[in-house]
Every structure is written in structure tokens, then in C-alpha cells.
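The complex appears here minus one protein chain, its other protein chains still in place.
For reference, chains read A and B in written order, and residue numbers begin at 1 within each chain.
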Amino acid sequence: MNDRPPILDRTDLDQVLRSLADEVLALPWPHDPATFPWLVGIRSGGVAVAEELAAMLTVALGFAPQVGALDITLYRDDMWLKGPRAAEGQTALPGDLTGRRVVLVDDVLYTGRTVRAALNALVDFGRPRAVALAVLLDRGGRELPIAADAVGHVLAVPPGDKIQVRCDARGRLHSVVQVPVDAGSPAKVVSP
Amino acid sequence: MLPIADNLVLDDVDLRGWANLPPGPCSVLLVGGHFAAVGQHLDMPGAQRVDARGCWLTPGLVDLCAAGREPGQEQDEDLLSLSRCAAAGGYVAVAVGPDTQPSNDDHAVTELIVRRARDIGLCDLLPIGALTHRLQGETLSPMGEMTEAGAVAFGDADRPVRSSRMLRRALEYARSFDRAVFSQPLDLDLAGAGAMHEGPWSTRLGLRGIPAAAEHIAVARDIAVCQLALGRLHLQRLSAARSVDHVRRAKADGIAVTAAVTPWHLLRTDADLRDYDTNLRFAAPLRAEADRQALLAGLRDGTIDAICSDHQPWSVADKEVEFDRAQPGAIGLQTVWPLLCDLVREGDLDDAALVRATMTMPRVILGMPAPMLRIGEPATFALLDPDRPWTLDVHSNQSKSRNTPVWGRPLVGRTLLTVYRGRVTYSD
Partner (left out) sequence: MNAPSTLQLRHLLGLEELSAEQITALLDMAAQMKAVNQRRIKKLPTLRGVTVLTFFVENSTRTKMSFELAAKRLSADTMGFSASTSSLSKGETLLDTARNLEAMAPDIVVIRHSSSGAPRFLSERIGCGIVNAGDGAHEHPTQGLLDLYTMRDKLGDLRGRKVAIIGDIAHSRVARSNLHGLHKLGADVHVAGPATMLPPGVHALGCTVHARVEPAIDGADVVMMLRIQRERQGNDLIPHAHEYHRFFGLDAARLQLAQPHALVMHPGPMNRGVEIAPEVADGAQSVILEQVENGVAVRMAVLYAVAATRGLESQGA
């Protein structure tokens, strides 16, 4: 499965990230270090995106946005389908959430269920002033009334196909692979 | 299904357990429920011929220890269902314990059991009278009157006689009526509220243990008291290796002691309690593998005389409960034969020991005559197949209870036909 050719390589991803950064900067929020939104990546796929997005925004803004991570394992709605699963990691927010603006960051936006869970998880840590959603890739196929505020790239993917955003050994985004729905056994490993 | 005809020839059947005939294959002719001829190439016009090769023609098994539950607990078993279990298990005589309600500590109860046995007519039901009033170990029961009424031995069922003095008097008094005392050896103080053998498994399972010493201390005491009283002692169900040692030495010393064991103790150990199966809880608990091996060795060398069914029917309410609240015991009359066949197949027991322990010695201990195959007399026998598979389930079970660890499990070794005083009491 690892030798499947990527639909986006690292060069493409640079461009996608740049587009995403531009859209985040276009959000109608002030660009000052004190109030600039936290970039909170949804574990596990959103964390690498949030970090790279932060790096890119640092260049444009002249200061580093604060980055956090949100674990949504215990907020998912598929426990009855998939059974218990280990958490991806601890939730780590830069500080007290109440009154802050937040950009939730994820790698792929598909059904919208992950974002629904993330919103519920987030508000259990406080009352943010505003929340926006930034995704590296929007592949369509929404099952909930959820839309992204910032999108790096839009993909047309048949329903059921898997879009895997892969990272390299240092956790940097590496490539995006599309696995057709009929590719045999379901994908087991997300990062190479 | 074996056809039952008035005239029947069993060809190549293996004779086992008859006092007047050597073991070995031959043909047997039955006419109208009577033995008509024994020999080779028997023929009789119109007789049903059955190829009985590999099957045993025995005088029938005799049991030393079964709970009839009648009078008093007929919901769990009664003497009719008990007799049916016996017949289906190849038994022709069963000693029934005194632990009824009221207990059999009076000639009236003894007479009731004898009369019921006669009415039912499926096997001998031989009452064991209580040793002491209400099995309390304090006052001697009227053994004379009970002997007159038909009691074949005296004992307090599961209950050990706590007082050595009382045991002495009981052994002495029973001697006056030429009866053995059936004892369940256990030091009650040491046993405490134990529910299983004390050892690594009781520690692991968190159940209170009954140390092996609680039994063999009592065995040693019972033997010493028996020697003092010049009585006849039968130890009902042994479980511990050292108990076997004590019995072996006592026999060498010429003390009149006999001992029995159940098939469960020959097949299972305390490790089998890992699932908390209450059907494996016994008054004499399943013990360690070394104990099991010692019991088998004792059986092979004749130290242990007999194998008893220890048939203990209990209702669901007594067994489908927490392990430490469950009544001890399992039903057993129908499964002694297949379980012992397993032991023979595994090489733990030979045919001769099996015959001795289930047919010969129980008759000796109960004072019954040695079994003879006599031409012209009404036949009493059991035709047993060591290799036939079957399952104890709702169809085959004859007991009112179903508390057994082998419920629904495949068994190998089955009764084909039981005949008691010329009448078929069971046929497969």
C-alpha cells in the first residue's frame, strides 16, 4: 500500500499550506499577538497541519501564533460501531480557553463528525470567543451541516475512498495518498 | 436399542464379576428372565441373538453411598427416580443414606424405605441407618430395631462424628448387630468453613480451604477408635493421599477398615475449580494431583476397596448459587460406569480393579452374598458396553436433579440392559 503513488507530494503540499495560511489570514480577526487565534490541531491528523500552518503564519505575521492539540477520542459518536479505542494523546491547550479565538485545524474534512466531536470537546475546556475551522483538504461527503472557514485544497473523491495524509519520520507532512474503496483490506497504518 | 425378547442369546459376551465363573467370553441364554445356559455356540430356536462382543455381562454394580432424598426432599429426588438412575447406571443395589427429613434414625423410616424399595422393585435399596439421633453425634440411634427393619449399616451421612467417645460407643454398639459404621472422616475444627482443598488453588481463587490434614487426622483417629472398639469401620469417601497411607497401614495391622472413593476424586483435582463450578464442590473436596494419584494407587493395590457414586441430588436453588454457598455433591449413579471406563482407557485402572471396586467389595462391605450366575434362577445382571458413546442430558437423565459436572458432555461407556430378579429394569 505504501507504493501507491501520491496524489499530492510535498511540493504540492507547500502550495496547499500556503493557500490555507492565506485563508486563515483572511478571517475577519485582528492580527495582533495578544488576540490572534490559537491554532488547535485535532489529534492525530490535525496536529502536524496546525504546526506547519503556524510556521507559515509566523513568517507572514512576524510573531508565532500559539498552537494546541485536542484529543476527541472520548467525544466520538462511533464508539458503538468501533468499540473502545486508546486516546491519541492528551489535550494540550496553550492556556485558559475562555474568551479566546480558536482555529480548529484538521487534515481532511469529510463527514464532519470529527469536527462535531471537536467542537463538543473544545467547549468542555471553557467558552471560546469564536471558533473557525481550517482544513488542509476538503474532500466533500458531509453528513453534518458543517463547513470549513479556510480550506487548503478541494479534492473530488468517490465516497468510501480513503484519503491518507502521511507524515515523515520527523512528523512533517509528506504526501497525500488516495486508497480506493475496493483496495482490499482497510488501511492499517497512516504514517509510513 | 437392544431388543428384549423372552428368549435371548447373548453371543460372545464377556463374563465379569461372577463369583462362580471365571472372566472371559462365552454365550449366555436367557429364557423368560432366567439364566438358562452358559457356554459356547448356544442355540435355541426362535431366540433373539445379540452379538454382545466387547460387552460385559456383570452381576450389576452395587453402590455404597447415595442420597435418596425420600422422605422429605422429594423435589430433588425420590426413591423411584433414584431407582431409575440406579438401573440406568447398571446398579442392582444401592445403599441409601440416612440424611433424609426426618433422618433415618428410627425403624419407622427404615421400614418406609424398605417398603418403598419393594414396591418400586427396580433394585435393592439398602437403608443406612443413622449412627446417632438426628445425625447430631450425641445420642446413639436404636440400631437394633433399625437392623430388624432392614438397615444394613450405620453412619451419619456427610457428618463426621466429632466426639471420639461417641464414635467408640457407636462402633461397639453396631458390632452387637454385626453392622459396619460408615464414617465421613473430617476434623471439623480444622476444616472450618472451607469450601475446597486448601492449597495454591484456594489461595488463587480466594476460597476458604479445607486442609488435607483435616481429613487424614480424622482417618487416623477413626482407625484408632475402631481398633479400640473392635468394630468394623467403613470410610465413605477419601480424598487425601495421607488418608490412603493410614488405611494401608491399618489393613496391614489387621484392623477391620474399608474405604471408598468417588469417580470424581479419581478424575478431577482442585485445579478444575478455576471456573467456580459448584458441581465440583464435594464434601470431601477435590484435592491436588498427588492426592489423585495416591487414590488411584490405593485403588489398584486394594487399600481402597470400593468406588461409590456419592449420588447427591440438589435443586438449582442449592447449586446455581455462589460457590461457597452451594451444597456439596453431584448426581452420580448414571455416570460411574463411563467415568471409570475413561480411567481404564487412560491406563489408570485395570478391569479387575474396576470389578472389585464396583461389584465385589461393595457387596462384601454391605454383607451381601457373593454374586453367582445360577442356571434356572431369576437373573439379576447388568450388560455394560465400555465403548458406547452417549450424553447425559434431559433425555437420558433419570434423576429429578441435574447437578453434575458432566451434564451435556460426551461420555463413553453405557449400560445396555439391566435385569433385576428376572425383570428388565433398564434397556438402552
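Following the convention adopted for this analysis, a residue touches a chain if its C-beta (ideal position, glycine included) is under 8 Å from a C-beta of that chain, and two chains touch if they have at least 3 such contacts.
Values in this document were obtained by computation on a predicted structure and should not be read as measured data.
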item: Chains in view touching the one left out; value: A, B
item: Per the touch definition above, residue among A:Glu51, A:Asp71, A:Asp107 or A:Asp138 touching the missing chain; value: A:Asp71
item: Residue of B:Arg204, B:Arg345, B:Arg374 or B:Arg423 touching the missing chain in the full complex; value: B:Arg204
item: Absent-chain contact - pick from A:Pro5, A:Pro30, A:Gly62 or A:Gly83; value: A:Gly83
item: Hidden-chain contact residue, picked from the options B:Leu188, B:Ala317 or B:Ala352; value: B:Ala317
item: Positions on chain A contacted by the hidden chain, ascending; value: 71, 73-75, 79-87, 90-91, 120, 124-126, 186, 188
item: Those residues of chain B which, in the complete complex, touch the missing chain; value: 198-209, 275-276, 317, 320-325
